[in-house]
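Here the structure comes first, spelled out in structure tokens, and everything after it is commentary.
Of the protein chains in this complex, all but one are displayed in their positions.
So, chain A:
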Amino acid sequence: MITVQEKKRIQTEFQDKMDYDELLNCMRCGFCLPSCPTYIESGYDEAHSPRGRIALMKAVVDGDIEPDEDVKRSLDMCLGCRACEPVCPSGVNYGHLLEQARDIIYQNHQLTASTKAIRNIAFKGLFPNQSRMRTMTGLLGFYQRSGLQKAARRTGLMKFLPENLRTMEQVLPEVPSLKQLKNRPDHLPSLVPQKKKVAFFSGCLMDSMFMATNDATMKLLQYAGCEIVIPDSQACCGALHGHSGEKQQAKELAKRNIAAFETSGADYIITNAGGCGAFLTDYDHLLKDDPEWAPRAAAFAVKIKDISSVLSELEFDKLPLELPEQIITYQDSCHLKNVQKTFLEPRQLLQSIAGAQYKEMKDADRCCGSAGIYNIVESEMSMQILDYKMEQVQDTMAKTIVTANPGCLLQMKLGIEREGLADNMRVVHIVDLLLEAYEYARQPVGS
């Protein structure tokens, strides 16, 4: 329950901090409605649409309603996929409004003990701290390799976890050992005549649990003609914090990253996680009220580029790429598409692979329901969205689903597990597939 005191504080802060011009910029035409996954999946409930949420935010500012449980529910239910933004003719920055509203609510509302504990572990303990992230991943590796995982599954211990967490446990990738996690390069040369100097944003989850994908990313960059620097002092991008009402922490992380990359002298800062990339490009907005950091954030933000975008620019798709015969399909990363506007490049790259037949799935740009920690905290809606997604995937008859963000990758794996399709369908990150295609094309004939 939100107490009377909390409601008052939230309302006052809404009045002080919400961007009223931006709220008025929504002229309520409803063009966003067909693009909103929660509006569709809730059976066209306006309270779960972008237009409805903006109306609620404005009503709280105007004092027409209190920020009660139902208002919070509407905002919590939002995936934050921002699919409403590119279709908005008025150009409303919905993502910024949502972030601000959530920040105010979560900073002023006493959460239940368990929710608070989860949030604290994730936001304060784990993600900002790369060495803890590594330790955590190391522990997971120990769990997977020591037989504990088998034991846990055999003893039925897993039954005590909610269904989607249980499946999630099964789909986590086999993680690298602690030793591997600690020996990360900080500089790599181009393997062909150099075209660009880039800095690599390795990301916290990507550089631990998905280390192999990071390695593949760097290899591709080297093959495409990039010298790579990987600043050691970089941190988590802060997206999870920013999207979940922990804006202050997100700002601290942003400053650390800006400082880490400022002296790299790189043409671009490369990311391979759509979620991180979008948040990094938003640093200028995040720090807009900080006179010292605002210009530095802007200089940082313009350099952010997704791996598929830089590969496309360097004409990686003109190199020989080949795979055994198979159908592949692509699931957009919401933030890569809706915020970074990168959606043609990954498709171009995939279509250039000989042997693979690219088939676009229906509504490929609709969110898969992963959305940060959404699939854990709003699992019912998340699974409903995932079920729809899996229907579209299956219609393509694809063997390989390609994603561009770790959250989407895990969610799609979850989808495959839930549908019992693990034997004839796989999910890969686009860079892993491109590396596979690059190497397959170069195999000696007959091997």
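Observations, loosely collected:
Assume a contact is a pair of C-beta atoms (placed from the backbone, for glycine too) under 8 Å apart; a residue touches a chain by one contact, two chains touch by 3 or more; residues count from 1.
Throughout what follows, contacts and distances are computed from a predicted model.
A chain of the complex is left out here; the name its UniProt entry carries, from "Peptide/nickel transport system permease protein", "Amino acid ABC transporter membrane protein 2 (PAAT family)", "Glycolate oxidase" or "Penicillin-binding protein 2", is "Glycolate oxidase". Note on the undisplayed chain: of the listed residues A:91, A:265 or A:420, the one touching it is A:91. Contact with the undisplayed chain is limited, among A:59, A:319 or A:421, to A:59. Even with one chain removed from view, chain A keeps its contact list with that chain: residues 21, 24-31, 33-34, 43-47, 49, 51-52, 55-56, 59, 62, 64-66, 68, 70-71, 73-74, 88-91.
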